[in-house]
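So the structure is just underneath, and the comments pick up after that.
For this depiction, one protein chain was excluded, whereas all remaining protein chains were kept in their positions.
Let's turn to subunit A:
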Amino acid sequence: MGRTTRVGIAVVAAALLAACGGQAAAPGGGGMSTAASTWDEVLKKASEEGTVSLYSALLPEVNKELETRFEKTYPDIDLKITRIVGPEVSAKLDAELKSGSLGADIVNHVNYEWAKTKADEGLFAEPVGPNGAGPEWKGTPYLIDDVLQTSALTALGIAWNTEKVTDPPATYEGLVDPKYGGGRLGLVDNLAAPMADLYAWLEDTYGADYLTKLAALKPKFYPSAVPLQEALLSGEISIALWGANSTVKPIKASGGPIDWLMPDPGWAPMNLGYMFKESDNPNAAQVLFDFMASAEGQESLAKDNLSVLPNVAGAVEAPKELTLLDLTRATKPGWLGSAQSEWKQTFGR
């Protein structure tokens, strides 16, 4: 798949269908097993269920926005969001499925390989709502295999401590500078597919020795965007790759010495949303899935973030050259392990 585009996210996303091989619907993916057949009935039953549990890798501020707006639209349904970062979510979901104690009705995460495998096994329900199964999604690259919704794109870039850095680089290439050596640069640990894909993209874009040059700066490593940002705020690191606009912005507004930019060319990972056929609240899950596909849902997911659909209010303007995470690569069995292994050798981890 051609992973880079200069004309916007939608065109890049269009390639996702091809990336995933234009898969036929998952075997057995015929929709809910216990949910009602008409949308009105789904809404009624969802209100009776009264709650929906979402496992999310979305950033905290995005989760808050999603919860607030969803509960305002559907006051009878309590949205409970559990943020799980990194690869732990797959281990947790496996344990829950194995022990019959599934805690999530719906997931919005970046565990691509796991999600693709389970989609192929027919574990997920197809959407039945007017938005989720509507023309903007169904049959488009945004709804992979009819069950995986590319519901969000995270705006990641360069963040810096404004007391330590006054002239931040506008590109990732500019991070390879001796002035950021000696532990001043913070990187995200290569724990999951999005990180692995970003590092692979950086090598593809800036040359095979880019990571070696980064490693020579003796950077510090953090497991996710939030600890990285806290280290920036404290001044422990001066500048960081994997800064997230949605979490930087409120801190900056409250006087924190921190700022953010999205480099051009840029890179962004997508979140995949999926619902379990067998969950405690399958109807409420349908309602949330549908909400995430709606204009309002997209606004909440794109607040200070990138947007999947075009013309979404409050979204960050994408750079002219934006590459989305390569889903073909990220779902290829064995790729992640081998990419992480090479990366560890480069950085001595």
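Definition applied: contacts are C-beta pairs under 8 Å (C-beta built on N, C-alpha and C of every residue); 3 or more make two chains touch, one makes a residue touch a chain; residues count from 1.
In this text, contacts and distances are computed from a predicted model.
S.K.: According to its UniProt entry, is the unseen chain "PucR C-terminal helix-turn-helix domain-containing protein", "ABC transporter permease", "Cytochrome C oxidase assembly protein" or "RNA polymerase sigma factor"?
M.R.: "ABC transporter permease"
S.K.: Which one, A:48, A:88 or A:121, makes contact with the chain that was left out?
M.R.: A:88
S.K.: Considering the complete complex, identify which of A:44, A:138 or A:220 is in touch with the unshown chain.
M.R.: Residue touching the chain left out of view: A:220.
S.K.: Just name the one of A:66, A:144, A:193 or A:322 that touches the chain not displayed here.
M.R.: Candidates A:66, A:144, A:193 or A:322; residue touching the omitted chain: A:193.
S.K.: Would you write out the residues of subunit A that touch the absent chain, in ascending order?
M.R.: Counting over the whole complex, subunit A touches the hidden chain at residues 53, 55, 60, 82-88, 90-92, 94-96, 98-101, 103-104, 111, 113-114, 182-184, 189, 192-193, 220-224, 226-227, 230-231, 233-237, 251, 254-257, 336, 341, 344-345, 347-349.
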